[in-house]
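The complex is shown incomplete by one protein chain, all other protein chains being positioned as in the whole.
Then we have chain A:
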C-alpha cells in the first residue's frame, strides 16, 4: 500500500502547500483507493527533504513530477495530458511554471507573510501536531524559509501589529492612533496591500480571460490536465476564509469563474466526505531522535511502515550472496598468506625467541646460585 506524505492541513484546506494538494488531486483522480494519506508538519523525514513524497514498496518519489510518473505506472486511468496535442502540452508546461511562480508567491504571502493569517491560522495548525520542543520554533523557521523568495518578488510585508494590539490597553490604542508616525505606518501598510492586490489581479485577469466559460483549460471535464489540477490547488488555497481575506474577496468578487473551476475539480476528486483516502497517523516526530538533523539517506530515515514480507526472497538471495562474498574473501586471504610460506618462518622465529628468553633466565639463575655459593 503506498503512502502519500503531504503538508499539514490548515482550517478547511486539505494541505498547506499547493504542490501537495495537486499531488493529492492527481492520485485521487487516477489511482484512488490504492494509497493512504499522511499529514506531516516537517519535511525532514522525506529523502529529498521536500514534501509531497510518495512511498511505494521500497522506493520513494519526491516532488510533483516524480509522483505523477509513478501514479501513471500504478493507476489504470490514463492521465489527462494524453488528450493534449504536443504544442498544448508544451504550453501547459510553461503555464504551470508561471502559475507556480506567481500564484505560489501569493499563497506563501497569504499563509506565511501576513501576520494575522500566520499567527491565527497557520501557526496553530502546525503547532497542534508537533511535539513539545518543536512546536515553539518550527513554524517560525518555516516562515523564514519563505523570506528570500518573497523578498525577491517584493511582497515580503509582515504586518505584526496585531500582536501588539492584542496586548495593549484601550488608552494605549487611542494614543497610538493619534500618533503621526503611526499614520505614516498605516499609509505604508495600505500601499503595500494595494501593491499585492494589483499584482494578484494582473495574474488572475490573464488566467480568467484565457479560461473564459470553459470548464477546464486543457483536457476534458472529467479528465483534466495537470495544469488544471495545479491551478485549482492554488486557487483553492487562495480562496480560503482566513483572518485577513483580502485576496479571497478579490477572487470571489472579480473572478468567479476561477473559483468555479477550482470547486468543480475538487468535487470531481472528492464527490463526498467519505471519499477521502484512509488517513494514517504519522509517529515520525514523536521520538527524541527527531531533534537531531537527518543526514543519512538510508532506510532508517524513511518513514517506518508495518513490515511487509513481499520481498523476502530477494532479500534472502542478496544476503546469501553477501555471506558467500565474505566467506570467499576470508578463504582467499588465508590461502594467500599460507602460499607465501612466511607462516612457518614466523613460527620458527617465535620459537627461537622463546628459547633464547628461557636460556637467559636459566643463566641468571645459575649466576645467582654461584654467588650464593661464593658467599657461603
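Keep in mind that, in the parts below, a residue touches a chain if its C-beta (ideal position, glycine included) is under 8 Å from a C-beta of that chain, and two chains touch if they have at least 3 such contacts; residues count from 1.
What we mean here is this: contacts and distances are computed from a predicted model.
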item	value
UniProt protein name of the chain not shown, from "ATG5 autophagy related 5 homolog (S. cerevisiae)", "Metaxin glutathione S-transferase domain-containing protein", "Protein phosphatase 2, regulatory subunit A, beta a" or "Protein TSSC1"	"Metaxin glutathione S-transferase domain-containing protein"
Residue, one of A:73, A:87, A:169 or A:213, that touches the chain absent here	A:87
Contact residue for the chain not shown (choose from A:142, A:196, A:216 or A:232)	A:142
Given A:97, A:254 or A:337, the one touching the chain that is not displayed	A:97
Those residues of chain A which, in the complete complex, touch the missing chain	17, 19, 42-44, 48-51, 62-63, 65-66, 86-87, 89-91, 93-95, 97-98, 100-102, 104, 130, 133-134, 138, 141-142, 144-146, 148-149, 151-152, 206, 209-210, 285, 290-294
